[in-house]
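Taken from a larger complex, these chains appear in their original positions, while the remainder are omitted.
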Amino acid sequence: MTNYFANGNEVQLFEQAYTRKIPVMLTGPTGCGKTRFVEHMGSLLGRPVVTISCHDDLTSSDLVGRFMVTGGDVVWTDGPLTRAVKAGAICYLDEVVEARHDSLAILHSLTDHRRTLYLDRADEVITAPDEFMLVCSYNPAYRSSLKELKPSFRQRFATVAMRYLPPEREAQAIVAETGIDPACAQRLVRCAIAIRTAEEAFHFEPPSTRVLVTAAHFIAAGANEVEAAEACILAPLSTDGAISEGLREIAAAGLLAVDTL
Amino acid sequence: MTNYFANGNEVQLFEQAYTRKIPVMLTGPTGCGKTRFVEHMGSLLGRPVVTISCHDDLTSSDLVGRFMVTGGDVVWTDGPLTRAVKAGAICYLDEVVEARHDSLAILHSLTDHRRTLYLDRADEVITAPDEFMLVCSYNPAYRSSLKELKPSFRQRFATVAMRYLPPEREAQAIVAETGIDPACAQRLVRCAIAIRTAEEAFHFEPPSTRVLVTAAHFIAAGANEVEAAEACILAPLSTDGAISEGLREIAAAGLLAVDTL
């Protein structure tokens, strides 16, 4: 069982969607634990998880399969989506908004009452077993992106919105992952919260739980807290490499604050 | 026989088009039942339905066929359109506006008095049997889309316009699909109608019958109505993941309204 920290009704909604054979769209900020959640649910439901990282180059052939030459002949080879359907697995399309939208059309017949995959090129029609579940993830924070999921596509999914853990739980997760001192973990969380709060003014991607865990790893390996926060929390925020004094002060205020989480 | 709820003269028009060998263009909003309607008519007319999901990457080769290597030689393999023509099937091009418009040129000779498919690469000419019928679907709500069907293409089809079911029938359809309490189904429909009415101000894709069915599935699985409406009806409407208070109030007003449909 993976170590997943639940944070709302996401486990219940996921189970209900699985029971009623409804595809799920996970939304939430970078590094809030979407991937871990899917792994956790696969473990809970006893289903394998087939992960597909979406990208602009992902063709529908990469999803469903293609013809390949073997022994001089051309033989059909299933893609990961087809394998997941046949195996009754949880098929997880990570960062689905990155995919070419035309590649996603192949998912339509899997996400309505048909639950069927049409392999036109192989002249095959596959009906998904009850255990098959389609899960996509999507970071809606990229508001200015040219790429946006079509509303009609989003309506094919039940949306499960994920959030950062509350501060106390986030600090616990950091300790569980890296073994650092709980007080130090709390200082890192306060530092992140200070920046997340300032985010609306600065317009950057706020620091995720993941970067706090990374910083904690450095501290566990002997780095001091300022070095670790600089390398893992502050540096990725600035696009020009030069961390502004304003950010440094905000972060330092978080690290030094004495009030509890 | 699939469970299809008729909603006007679409069955009669489809049958007349089939009798007179006229291709049909289905229009209507997302999730109003276009795909189900085609399946229903295939069943009524006793013809198989060949479904092709259109997308930007769909080449005319994907429609008509291509040469493939088998046993060292190159052999022509029919595509789904060619197979549908030969079999006298109903060929259904779902979301035809998504296709590359140049791919659609191959349909011209099938949609006028010729009813003929020219396979230039295979040096073959196929005349459609009387039973063959071409059906396309198209969601005209994407008004701002860069892609629009050419008027000369649209004139090749008789247009059958589909709409949402009237409220009472929509609630019945939800009950028939999910088995939830009719009063609850009516509340979901009222919620959708409230949002659809507000849509002109908000400019989003209004919630379809499909999302109401999905919400009803969650309720049938034990979710409460607010959770289900949030995950299935409200969340897909907002592009930034944060559902506005305005939308929540409109939806809540629909769920709580006491007047009958």
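Going by the order they are written in, the chains are A and B; count residues from 1 in each one.
The definition used in the following text is that a contact is a pair of C-beta atoms (placed from the backbone, for glycine too) under 8 Å apart; a residue touches a chain by one contact, two chains touch by 3 or more.
The model shown is predicted, which means the values in this text are computed figures rather than measured ones.
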Number of copies constituting the complete assembly, 2 shown: 6
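Methods note: only the chains that are shown with their structure count from here on.
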Rotation angle (°) superposing Cα atoms of subunit A on subunit B, nearest 5: 60
Distance between chain centroids, defined by C-alpha means - subunit A, subunit B (Å): 30
Complex contacts: residues of subunit A adjacent to subunit B: 9, 12-13, 16-17, 19-20, 22, 25, 27-28, 59-60, 67, 69, 72-74, 100-103, 105-106, 108-109, 112-114, 118, 120-121, 123, 140-141, 143, 148, 151-152, 154-161
Residue ranges of subunit B in contact with subunit A within the complex: 30-31, 35-36, 51-58, 62, 68-72, 79-80, 83, 94-95, 98, 139, 204-205, 207-208, 210-211, 214, 217-218, 220-223, 227, 231-232, 235-237, 239-241
